[in-house]
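Missing here is one protein chain; the remaining ones are kept as they sit in the complex.
By letter and in written order, the chains are A, B and C; residue numbering begins at 1 in each of them.
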C-alpha cells in the first residue's frame, strides 16, 4: 500500500513549518506546496536549494516565478488531484473557500485555528480528542495558544482530573518580521473570556474555563499563566513528573538561564533547529505555586511551530492511519524527534 | 496649633509626585525637598517657575546649583530640624541609612516599597491597615503593584470576604525615560510566588495568596490579572458597585476606548493632570469573568503615582492626625480631588 | 475691530493641541471644536472641566453625547457660520472633502501635513515662507518632521546659506496610545528620497535635499540626523548661537541628562506642560560634528505638538494679521510662552 499523500496549501509562517513537519514523517509523502506569489518564503526555499514542488493558485502569475528562476510544478487543482489530505494554512477565511475545491476533488483537509469552526466536522487536538478526528473529512486545529494550553491541561486532567481553570494569556502581538500588526509600549486588553478558554471547553467540555488576554509588544512566544483547580490534590513533584513525561512539553529552569520566552527562542536557535523553531511548550520549574489546592503554573507557547505536531496527528486521525491515540501521537513525535524527559 | 510639617527626601520619579501630592493637603505643610545633584527633575522644577525649597545632601555641591541658577535653601539636616515627617523616596537601601538621621532629629519617616521591611515598624496601606500605622515612627509603604492590588482586594474583602487569590502581574519593566532597565522583545519571568503576593499576605494575613510575574517591554503602567475566591458568591454587578464606590478605583470600558494601559495614560494626559499622572487604579468592566465561584478580573496600576495617596494616608496615621480610617483616607482623597463614581 | 474667529475641525492628537494652542492667542478667538463621536479625548476634555464648545459633524449622534453629559453647541456648518479660519486636523483625505464646506461658507482653512498638497494654495512654514501665505485662502502645513527640520535648516540658511542636505529620519511609528500602527523589534525602511526631503525642497527650492527614513518602535518623538553642506564654512559655536537664538529650538546637553527623545518627553512632563507636550525641537550640543565643511547634527521632533506654532502662524498669514514674518512668529511665540535662549 502506498503512503498517503499530503499537500500544504499556503506557504506562510505556518505553511512553511507544516511542510517541514510533514516531510520527515516516514509513513506519509509530502507532494508539494501551494502559494500565490513569489514571496520571500519561496525565494528563501529556492535559494536554500531544498525545494518542495510548488503549485500555483493562479497560473497566470507563473511568469513572475519564471523570472527569478523558481520552478512551478502545476496548479492548485493539479496538486489536489494527487493528494489525500490538504494541510490548509491560508489566511483566515480563505480556507472556507478552499473547502469547495477539497470537496470537488475528494480531498480531506485540516484547517488551522484562524478559520471559523463551521468549516470543519471536528475541532481537533491530537492529545485531547484524537478519537473524534478518526475518519473525518474536515478537521480544524486548535489555535497556537489553545494547542499548547490543552497539552498541559489535558496531561493533568488525565492524571488527577481538572475541575476548572482561569488563565491569563500574555500574548505576542506579531510574528518576527510581521509589519501588519504591532503595538508599541502598550499592553492591549481583550474582553473576558478569551476565545482560548472557550475553545478549551469545546475540546474538554468537563472543564470550566475562563480567561483574560493581554497583547504585548513582543514576537518570540506567548506565555500563559494558569490557575487550575484539580479534582484531587496534586503535589509540585507529581505535576513536574506529568510534564516531564510528555514528549511535547519541556520542563525548564530559570536557574539554568531559561528566564524568558526569548531565552527559549535563543536556545532553539542554538540547538540548530531550523528557523530556531521549537515544537514543545515549556513549563518553568520555579513558576509553580499553590493557592489552597489550586495550582498556579506558567507555560511558554512557541507560536510559529507549536501546532505542527497536532496537525500531523490530524492526518493520522482523518485517514484512520492509527486508531490508538498514543500510537498516533507517538509516531508523529518519533518522526519529529520529540522525546519525553526534557 | 500649627500644621504638621513635611519634607520629601529624594526628588526622583516618586519624590516629585510625593511633593506634588503633599503640597495641596490643606492640613499639612510641605517645607521642602532634598536631593543630591542638579538633575533634570530639578531643572524642570526650576524652569517651570513653581519651585519647592531645595535642601542638599552634600553642601559641597552647591556651586553646581548656583551655576545654573537653582536656589538652595540649606542642607538635608537643616530640613530635618524643621519637619515632623520625612517622605523618603530615595533609591533602595539609602532609606535605611537615612533612618539614623531621622532618629537623631526626632523625625518620623515613611519609606517606599523598595526599602527592606526591617526599616519600618509597620508595613502600611492606607485602606487596608490604617489603624496599625497610628502613632508609629517608621512606616513602609507597599510597592506600587501591591498598593493597587490591595485597594481592589481589600474592597472586595470588606464586602464579601476573600479566601484566596492567585495573581499574574504583567509588569512594565522601566519608567518612561529610564535607561537603566529595559527589555527588548522579551517577556522575562520571575519565580513564583512574587513578592507582591507575599506582601499582600503580610497586610491581609487572612488571605492565601500566590502569584506569577512577567516583565514586559513597556513603560506606562502594570496590569494585574487576579483570580480571587470570595467567601460568599458575588455577582459582576455587585463587584462593579464595590469598585465604583472606591475613590481610588476607576471603572473603565474597552468599548469607550480604554483598550490598554497606554489609553489610560493618554487619558490622564488629556485630562491635564500634571505629567499625565493618575492616582487611581483602573478596572476594566469587560474584563471580569467567573470560573465556578472564583472571580477573574484585571486592574491597571499607574506605577508612577499610585502610591502617593497611601503615602499621604501614612502621614495622617503616624502623626495620629485622624484615628478613623475612613476619615483619614477621605481627607487625603478630598485634597487630591479623588471622588468615587469614576 | 473684533478678533478673528477660529475653529478646530477634528479633535484628535493634533486637533486637541491646536485648540490648546489657539486658545491663548490674545488676538484670536477660539470659537469651538468639531468632532464625530464621543471619543476619549472629548470625555477627558469634559471631565477636566475646561470645555471648548463642541460642534458635531453628524447631529444624529447627539444622543450619544447627551447620554454621558457632554454638551453639544451645534453642527459643523453652524460653527462654520461663525468663524474666519478653520484649522483642519481631520484624518488624511477628509480635509479635501471639508474644503467644499469651507468654500461654501467663505471660511479660510489650514490643513495639516497628511492632506494632499493639491488641497491648498500654498505649502506653508511660518519661519521659512510666511510671506507666501499672506492673504491666501487655503494653506497646508508641512508635516511634523518637515516642520521641525525646516526650522533648523532655515535658521542656518538665513545665516550662512545651505547648499544641500542629506537627512536620516529615525521615526516614531505611532503616537502614545495608538493601536492602529505599530512595529515590534523592527526597523522598517522606506525608499529614498523620503517625502520630507522632497517637501523641504518645495519650501526651500534653493536647497538640494535627499533623505532616508527608518520607522522604529517608539512613540515619544522622531530624531533626524542631518548632513548639511553650508555655503560658507561655519563653526560649532556659531551653529549653536544660531540655534540658541531661535525661540522654537532648544539646545540641550547629554551631559545634563538629555540622553534621548524620552528624556525630553519626561522633561516636558516635569515642566508641567499640558500632556507633557513640547513645541520646541531640540538640538543636542554634543551631537554636532564635521566632515570636511559639511555639518552633521541631530534634532528631536516632538511629533504631537511641533506643528502647532507654525499652524498659528498660518492664521496670521492667511488673514494678513501681520505682514512681517518676524512680527508674526514673534506674536505666536509670545502667546505660547516660547523664548529664545533655551
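Note that in this section contacts are C-beta pairs under 8 Å (C-beta built on N, C-alpha and C of every residue); 3 or more make two chains touch, one makes a residue touch a chain.
All of these numbers come straight from a predicted model, not from anything done at the bench.
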Full-complex contact with the absent chain, from C:18, C:94 or C:288: C:288
Per the touch definition above, residue among A:112, A:168 or A:262 touching the missing chain: A:262
Absent-chain contact - pick from C:92, C:189 or C:326: C:189
Which of C:128, C:170 or C:203 contacts the chain that the document leaves out: C:170
Where the unshown chain meets chain B, residue by residue: 172-174, 176-179, 181-186, 188, 217-219
Sites on chain A contacted by the missing partner chain, in the whole complex: 16, 38-41, 43-45, 47-48, 50, 176-177, 179, 184-185, 220, 256-260, 262-263, 265-267, 269-272, 274-276
On chain C, residues whose C-beta touches the chain left out of the figure: 163-166, 168, 170, 183, 185-193, 208-212, 214, 216-221, 223, 225, 227, 229, 254, 259-262, 284, 286-292, 294, 296-298
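The rule is short, and it goes like this: only the chains that are shown with their structure count from here on.
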Distance from the mean Cα position of chain B to that of chain A, given in whole angstrom: 43
Shared interface positions of chain A, touching two or more other chains: 183, 185-186, 188, 217-219
